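Here the structure comes first, spelled out in structure tokens, and everything after it is commentary.
Of the protein chains in this complex, all but one are displayed in their positions.
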Amino acid sequence: MEKYFDLAYIAESVPLLVPFLKVTLMVTGLSVLFGSILGFILAIMKLGNSKIAKKFAYGYTTILRCTPSIVLLFLTYYGIPAIAGNFGINLNDIDKAVFVVITFSLQFAAAMSEVIRSSLESIDRGQFEAAVSVGLSHTQAYRRIILPQAFVVALPNFGNSLLELMKEGSLAYTIGLIDIMGKAELIIAGNYNTHALEIYLALAVIYWTLSIVIEKLFLKLEKAFSKGKQVITTA
Amino acid sequence: MSEGLDYKFLVETFFVALSGVPITLFITIVALIVALPLGFLLALSRINQIPVLNRLAQIYVSFVRGTPVIIQIFIIYSSVPLMLTSIFERYDVEMKVYDVNPIWYAFIVFSLNTTAILIEVFRSAISTVSKGQLEASYAVGLTTAQAFRRIIIPQTLVVALPNICTATVNLIKATSLGYALSLQEITLRAKVAANVGYNYVEAYIDIFLVYLILCSLVEYLFKRYEKRVSRFKAVSI
């Protein structure tokens, strides 16, 4: 084992990898942003009265849930420009990162639509009626009563989905994106494909640390917001 | 691409991709068989705060949940043989580590991965089944084993079922990374077929369709089972 394994490679690669965390985080952040917006729209479609919208939203969720990230990534990366090409639109100059963000936004939206839907449903219908009966308008009732509570309910699942997204994002290396995973591939190539294990271990350590930090952050958020929830219920 | 899709290839490769389904299902089932009981036991050890085990399970879950599957695959695939050979050498075990079919690595990776996910699933499910139930079982004279078999586990399963479904679907999707282990599953088979004529886009459409069918089917079966079990639950209450 000693013949191939050299701890020094782990120590050396960590500082080389860390700067590329920026790319990983940016891709994750943007996907979370767009994915949440799209997910919210889908959740509303699911809860709304339109049958077609409902079917569309559920169908979308099923399809996306059933597609491995790596497959979705390829389909968006090669499929979108190809389809656009048929309409005479040239998308070939767009940066890879854009397609990565599109892919993971689409995927995150599917997960979020379920998270948001179930959190909205978990808030008792009576609360809405009570709010309206004390004279709040429908939007006010949603904004002041339903959404804040639903937000607290959704928070842990939102955190889980975010972690999931960040990890799945590592697959963007397959289309040549240089995020932290892509950089690891470059380092391995720089060593002529040797000592890959050490580099993966370094990567695992970085991802693990990051996940723990994000998890802790969400626990804090949860605590902070559930405090608010108590105020609302007692008030 | 401007010449459009190669439909003949699209249809042919669909069946190539389909032929990878048995391997995918095989890995999925083995992983579940290992992970379901193991996950349940470790979840119990976490709830009952069994000293060392609880801590180990916690770290283990945190690691698996905190790192991408592809990295877990790479690490296990490159480290397990190294460790085994050095162990075997030390104890003079005559065994060829490398004659092992890569499917064994897939079993290891995906079982470990799913176990971690299921620990969390069961942990939250068990805690919803209230402590009072266990005490009530004792009161009517059941042993701990009986109480678990007849009262706690069935209820836990009902609560956990939707999450087990999600875990299974995720597991099936994750096996698409088996290409890194040279595993002849859906994705790799279609990709190898695509290699001949470089029809990658068609191949990926086929892979997409196969997973869609497979996962929809699994979800559908779980939903049906869920309905049956929850009806049983309603009657029993």
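In order of appearance the chains are A and B, and numbering begins at 1 in each one.
Keep in mind that, in the parts below, a residue touches a chain if its C-beta (ideal position, glycine included) is under 8 Å from a C-beta of that chain, and two chains touch if they have at least 3 such contacts.
Everything that follows uses one rule, which is that contacts and distances are computed from a predicted model.
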Consult the UniProt record of the chain that does not appear here and report its protein name from "Transporter substrate-binding domain-containing protein", "LutB/LldF family L-lactate oxidation iron-sulfur protein", "biotin carboxylase" or "ATP synthase subunit a". "Transporter substrate-binding domain-containing protein"
For the chain that's been dropped from view, list the shown partners it touches. A, B
Where the complex has a chain not shown, which of B:Phe40, B:Phe63 or B:Tyr77 is the residue touching it? B:Tyr77
What residue numbers in chain A mark contact with the hidden partner chain? 3-4, 16, 55-56, 59-60, 62-63, 76-85, 87, 89-94, 96, 98, 102, 173-176, 178, 185-186, 188-196
Which chain B residues would touch the chain omitted from the figure, given the whole complex? 1-2, 74, 77-78, 81-82, 85, 96-98, 179-182, 188, 191-192, 194-198, 200-201, 212, 216
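The rule is short, and it goes like this: only the chains that are shown with their structure count from here on.
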Within the complex, chain B is touched by chain A residues 1, 4-5, 62-63, 65-72, 74-75, 78-79, 82, 85-86, 163, 167-168, 170-171, 181, 196-197, 200-201, 203-204, 207-208, 210-212, 215
In the complex with chain A, residue positions of chain B that touch it: 1-2, 62-63, 65-72, 74-75, 78-79, 82-83, 85-86, 169, 173-174, 176-177, 187, 200-201, 204-205, 207-208, 211-212, 214-216, 219
